[in-house]
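With one protein chain held back, the other chains of the complex are shown just where they sit.
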Amino acid sequence: MSSVPTTADRLPPSAAGSPLAVIFFAGMAEIVGARRLELPWEGGTVADLRRELEAGRPALGPLLARSAVCVAGRYAADNVTIAVGAEVALIPPVSGG
Amino acid sequence: MSSVPTTADRLPPSAAGSPLAVIFFAGMAEIVGARRLELPWEGGTVADLRRELEAGRPALGPLLARSAVCVAGRYAADNVTIAVGAEVALIPPVSGG
Amino acid sequence: MPAPLPTASSSAAPGPCPDAGACRFVHGPIDGAAILAAVAAPAAGGNVLFLGTTRGVTADVTTRSLDYEAHEKVAVVMLDGLRAEALARFGLCGCAIVHRLGRVVVGEASIAIAASAPHRREAFAATEWLLEQVKAAVPIWKCEEDGEGRRTWVHPGDLRGIGARG
Partner (left out) sequence: MPAPLPTASSSAAPGPCPDAGACRFVHGPIDGAAILAAVAAPAAGGNVLFLGTTRGVTADVTTRSLDYEAHEKVAVVMLDGLRAEALARFGLCGCAIVHRLGRVVVGEASIAIAASAPHRREAFAATEWLLEQVKAAVPIWKCEEDGEGRRTWVHPGDLRGIGARG
């Protein structure tokens, strides 16, 4: 049976405004007050995401400056482009062991 | 009750000829063909014992040259005097672990 | 594209393939003996097990418990990569890494690392190396609870430079 087209079906995957899901852990989740945020996302790099996060939540700044960004399962430098639909996680300094 | 004097009672402890018990381990016991020997002992040092052993059993020579002598529970250098009645053990190179 | 994880062996490692379950998270007590038994091998002469346990006192600060969380999906891939790299680099016979998540009270183990090798030096070196790698870069965090019940997430150092360039 055919299904009714949804908004997602009609928008191309690279459409401006596709939300970007970002997940947070540990002390960073505490500062953000959430484990997951959906940010409006026009496309861009890891550096763009860092700016976006800090602009919206200045309290994140000091910890964010010492954190890595994990894109699609890999730690990514600031110049890496974040593909639409990529899984993005903020990784504050680790303390396992 | 009084006991009949024995030979041991009549000889002073430092008497010439008191036997010295020497124990052997591992490959050294194999070469000697025994785990324990009583040697005639006139008194002397570890070096004297080494000479005595090698004179009586030339086959011991190569391993004896690489072995320690343990006197009263401690590794002893060649110039150490072996007291009468001391426990003496030959310690070939070790391989525990 | 992001480069591979800096600590993971990129693709075809010369050593054995990672066994399923050799690196994993658990949510209850760690069985160190089982982990050491899992790396036993007829070719091994040296077998090392490290257990990291919650320490009750550091300097004059009392710790009641540690509470661990992880980015599990990414962390397991990194642990498997580290294991594969250690197998090849140190010529190991076997290797396993188990990390506990959730609350770990004083005296209990939060991590077990086991390595076996033909000779002792490689088993020691691999276990220490793996522990340093885990502590440096694998996304796991601890929250300390002190004697008064205050909780503090521990975020030492700086991970900013760790990512590969696009």
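We call the chains A, B and C, going by the order they appear; numbering starts again at 1 in every chain.
Convention: a contact is a pair of C-beta atoms (placed from the backbone, for glycine too) under 8 Å apart; a residue touches a chain by one contact, two chains touch by 3 or more.
The shown structure was predicted, so the numbers you read here are calculated from the model rather than taken from an experiment.
Peer 1: Give me the visible chains that the unshown chain touches, in label order.
Peer 2: B, C
Peer 1: On chain B, where is the contact patch with the chain that was removed from view?
Peer 2: 23, 25-27, 30, 45-46, 63, 65-81, 89, 91-97
Peer 1: Determine and list the chain C residues touching the chain excluded from the picture.
Peer 2: Within chain C, the residues touching the omitted chain are 32-33, 36, 40-58, 106-107, 109, 116, 118, 120, 123-124, 127-128, 131.
The rule we apply is simple: only the chains that are shown with their structure count from here on.
Peer 1: Per the contact rule at the top, check every chain pair and give me the one with the most C-beta pairs in contact.
Peer 2: The largest set of C-beta contacts joins the chains A-C.
Peer 1: Round to the nearest whole Å and give the separation of the Cα centres of chain A and chain C.
Peer 2: For chain A versus chain C, the centre distance works out to 27 Å.
Peer 1: Would you mind pulling out the distance in Å between where the CA atoms of chain A average out and where those of chain B do?
Peer 2: Roughly 79 Å separates the two chain centres.
Peer 1: Could you grab the centroid distance between chain B and chain C? Build each centroid from C-alpha atoms only and quote it in angstrom.
Peer 2: Comparing mean C-alpha positions, chain C is 53 Å from chain B.
Peer 1: Multi-chain contacts in chain A: which residues touch at least two other chains?
Peer 2: none
Peer 1: Where in chain C do residues touch two or more of the other chains?
Peer 2: In chain C, no residue touches two or more other chains.
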